[in-house]
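Note that one protein chain is taken out, while the other chains of the complex remain in position.
And then chain A:
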Amino acid sequence: MSLLRLLLLAFFTLLPTLALAYDVLLLQSMHDKGYDEAVRGFKRNYRGSVRRIVLTDYAELDLTRINREEHPKLIVAVGDRALELAQKQHAAPVLYMMALNAKPRRSAGGVTMLLDPGKYLSVLEEMGCERVGVLYDPARSGAYVKRALALAGRSRIKLVLREVHAAKETPAMLASLKGKVDALWMLPDTTAVSPVSTEAYFLFSQAERVPVVTFADVYLSMGGAVALTIDRYDIGRQLAELAQNVLDGNLPEEVGDPPRRVVARTNEGVVRQLKLNTLAGH
C-alpha cells in the first residue's frame, strides 16, 4: 500500500516534468503566415520534441529561466527578433531561419533567406544579360554582394554596383545606371529596396527597357520580369535536418546555409515586351 502511494506520488509529481521535457525550443517572433509555413516544414521533418513559443504572446519572455528549468537542447529562432533574443543566452546552441537581417554570432547557424547568388547569376546569364546593376547597402548586403562578385567573376556577367546608404538615395543611384546596365538585380536589402523607392526600379526598367530580377513574386505584378523566391516550407524542412544534425552532436556552421530550393516565376508580359530569353528548367 505504501508502495502504491509512493508510486502515485512520484507519477503525479513527475508528470509535468514529463510534459515539459523537450529537445527543441522553437522561438517564433510573431504569428505570421510565412513563419507558420516554415514551422510546419520544420515540424514535418523534425521528429523530436519541440516546444513552440511565440514572442508576441508574452509581454516579456525570460529565456534564461526557461533554459534553467527546461534545459532545451537546441533553440530554433524563427525571425529576426527571435534570433536576437536567442543569441542573448549561451546555454543552448541556436539555429535560425526566416531572419533576413540575421547577424549570427558564434554557435549560431541556420538557413538564411538569401538565395545563393549563383542562382541569380545563372538566371541572368540565361536571359542573356551581361551588365547587371545592383543597388545594395554595404552594411546589410556587403557580404552577399562580395560572394556574388566572386561568382560573377567566373561568368560573363558583370555586376555594376551602386552603394546605397539611405533609402532616399535609391532613385538617384538608379538614375546613375541609365544606359549602363542590361538588367537590374533587386536584392532583399531594406535600404536599397524600400516601399517608396521600389517603384523606381520598375520605372527604370520601363524607361530603360531592362528586366528586373527580383526576390519575391509580389514584385512581378509591379513590373518585375523574373522572381527567384524561397520556399518557406522547404526552409523549415532544411532547418529540421540541420537541427537533427546539431542534436546528434555536430556543431552548427556559423555561416548560414542558403535555401536549397528555389522557385522561379516570370512575368510573361514583361518578358515578351522586353524580348527576353525565356527561362528553361525553372
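Throughout what follows, a residue touches a chain if its C-beta (ideal position, glycine included) is under 8 Å from a C-beta of that chain, and two chains touch if they have at least 3 such contacts; residues count from 1.
We take it that contacts and distances are computed from a predicted model.
A.B. asks: Given the choices "histidine kinase", "ABC-type transport system, permease component", "Lactate utilization protein B" or "Succinate dehydrogenase/fumarate reductase iron-sulfur subunit", state the protein name listed in UniProt for the chain not shown.
C.D. replies: The missing chain's protein name, per its UniProt entry, is "histidine kinase".
A.B. asks: Who touches the missing chain here, A:39, A:111, A:177 or A:193?
C.D. replies: Checking the options A:39, A:111, A:177 or A:193, the one contacting the hidden chain is A:193.
A.B. asks: Would you indicate which residue among A:26, A:113, A:183 or A:239 is in contact with the undisplayed chain?
C.D. replies: Looking across A:26, A:113, A:183 or A:239, the contact with the absent chain belongs to A:113.
A.B. asks: Among A:170, A:238 or A:266, which one is in touch with the chain left out?
C.D. replies: Per the contact definition at the top, the residue touching the missing chain is A:170.
A.B. asks: Thinking of the whole complex, not just what is shown, which of A:230, A:243 or A:270 touches the missing chain?
C.D. replies: Touching the chain that is not displayed is residue A:230.
A.B. asks: At which residues does chain A meet the chain that is not included here?
C.D. replies: So the residues of chain A touching the unseen chain are 32-35, 37, 80, 98, 100-101, 113, 167-172, 187-190, 193-200, 203, 215-216, 218-219, 222, 229-230, 232.
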